[in-house]
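Just below is one structure, and these are the notes that go with it.
With one protein chain withheld, the remaining protein chains of the complex are depicted in position.
== chain A ==
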Amino acid sequence: MRLPRGMGAVLAMLLPGLALALWLVLGAGFLLMALDGAARSALLGALAPVAESHGMVLVLWWVLFSAGAGLLARRFYGAHAEAPARLADAARVLAGDPSAPQVPATGPAGLKALAEVVNDLAAQRRTLQDDMARLVAEASRDVAFQRDQLAALMAELEQSVVVLNLEGRILLYNARARTLFRRLFRTAGTAEGVSADPIGLGRSIHTVIDRALMDHARETVERLMGRGEARPSARFVTTTPLGHLVRVLLAPVRAETGGAVTGQQITGFVLLLDDITDEYEARARQDRTLIDLNESARASLAAMQAALDMLDYPDLDASDRERFQAVVRDEVMGLGTRLSLAADATGDMGSRWPLQDMLGADLAAAAARRIAADTGHAVATDQVDADIWLSVDSFALIGALAFLAARVAEAEGGADPAFALRLTPASGRVHLDLAFADARAATGGGGWQSAPMGGTSQLCVRDVVERHGGELWLERARSGTGACFRFLLPAASEGHAEAQAPAESRPAYFDFDLFAASAGSHASDDRLLSDLAYTVFDTETTGLDPAGGDEILQIGATRIVNGRILASECFDQLVDPGRSIPEAGIAVHGIRPEMVRGKPRIGEVLPAFHAFAAETVLVGHNVAFDMRFLTLKEETSGVAFDQPVLDTLLLAGLAHPGEESHSMEAIAGRLGVTVSGRHTALGDALVTADIFLKLLPLLRARGIRTLGEARAAAATSYYAKLKY
């Protein structure tokens, strides 16, 4: 075991003085024992007066000698014990990571030369590694290209795609899947406003889709494969905690072995997911409308039939006759009203033609370009409401606009028709107007609507309007000579802006190494540290005393899966502490009371964080502090963080036992980790994650490979004893 550096230095300073004193005492003792009684008495008698008169001088001499020798010894210890140890630590970091900071050239000349040699070797290794990396990059460019193409393809897909390994762990998902899961599978019991992704690389799909459903679908696929189906797949519908319906198609990922198809060849599964809630509800509404209409029409017809049968009696008196005629009139009116209501209801169901949400301004700009190109006349678009979204078949609609514009231009015979496109909202729908200056140019308006527009489809303008479940008419200006063709079109449903926003910087998320992962991220002591999944987290708090009423203000966390920091799968949540925030703390973390106003309370945030950290090892810097806050909130939040915990403070102590400071900055400096975003919870968590990954090879070099070994070593380390 190595002594901490401070204690070693103190011992080195005291050692010469103590050694001299011991030498003198032992020498005097031996001399006295060697003499006989008379000689000993004579010697003591002769020395006693000298000791009496010059004793203090001798002690002073001893003190002076000790101090001088101690200082020399301290310098000697620094040069020949501390400096080599520091050099060894720094060299070890360099051995693991050639991009780490250079070894400091301090101490005696020999050591300085050694440091320079180590630095030279590291530089050579760095060059070699760079060369190797370049060669590997060149060799794998094709693979990367294909992978990027796959990622781009996934990102562009309209459908949500998730790829799983055999265990049900996610190894790929696209941005659309992420959006879908965020919207539909908010963790059960999680309050509005707490943002945590329910899916992530390496996570189990079973947290969002019932395991029994998945197992059943897998069995179906395996049965189909066993029967020799060429394209086996299973479909099922699952409900989310928020009551949405998700249609899932599960298909196997098969290894290319070329042989007969057997169950053993499946290496994973692809899930294609669709939110069918709206579709299902629309269809249910439609069915209900049809059934209601059928029943009410039958009831009305029955009443009318019966009344008419009564009117056939020849001997009816006038009042009875009037009564039955009134029944018929009444039912005819009622049936008419119900038919109108049903027609309105089916109208709302929209056209069956696939329409796409589009920003009105984009549609108008594209239509204006096309009309200008076809007719040679400019088109004004300054009366387009920029906020309008439409649900359109833009190709067909622009074709229809261009066709009508061309007819108007023809009728004008060369004069500028002064075209303008206008877009205005109209009670849940949108008016799209093609305006022109002279209404007389539209004399053929009715015929134009049903004339083929040309091209291969033989479509006419009226067909295009019907595709949109809309209407079209010619409207003349109340004043002046102008007119417009007015299209009544469906507005896009709510939520299109979110779906269209290019918020995702990375299109698809994947880690195909997880295909081979056998036992998931379940933490057990005999698993290798490099194989585990981690949640690296940090908290910002109102103060340092959780038992005394201090509260969590912010939790930030990121995940490490397969030795990679998943910076895109983060947990970053401000928390309303339900108390004041001391000014001293604000200076550190910068979280002001107005920033946490209206944010969820800790009781709502912790269940979401618990779900985020499920099945992973928790990692933090000086994590005992954060864990105390979490433990104290177990009762309020109803969740217990009982997974294994690792502390980078303790692990750094194990990796560099000789170092005095294990502050985050000091460790980061030693390991060459760039520190940014310090003192925000997420920023600190990301730095901690970086540090943790750099510590793993250093721990391996010291024989710490598994979770169990890391936990045992950390528990017995000097800092663990010091801190806890």
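Heads up, the rule we're going with is that a residue touches a chain if its C-beta (ideal position, glycine included) is under 8 Å from a C-beta of that chain, and two chains touch if they have at least 3 such contacts; residues count from 1.
The definition used in the following text is that contacts and distances are computed from a predicted model.
Q: Of the candidate names "Branched-chain amino acid ABC transporter permease", "NADH-quinone oxidoreductase subunit J", "Cytochrome C oxidase" or "DNA-binding response OmpR family regulator", which one corresponds to the UniProt protein name of the undepicted chain?
A: "DNA-binding response OmpR family regulator"
Q: So which of A:306, A:372, A:439 or A:675 would be touching the chain we can't see?
A: Once the missing chain is taken into account, the touching residue is A:306.
Q: Please pick, from A:222, A:330, A:357 or A:615, the residue that touches the omitted chain in the full complex.
A: A:330
Q: In the whole complex, not just what's shown, which of A:320, A:344 or A:665 touches the removed chain?
A: Once the missing chain is taken into account, the touching residue is A:320.
Q: For the chain that's not shown, point to the residue among A:159, A:265 or A:296 touching it.
A: Candidates A:159, A:265 or A:296; residue touching the omitted chain: A:296.
Q: For chain A, which residues reach the chain that was dropped from this view?
A: That gives, for chain A, the contact residues 294-299, 301-307, 309-310, 313, 320, 323-324, 327, 330-331.
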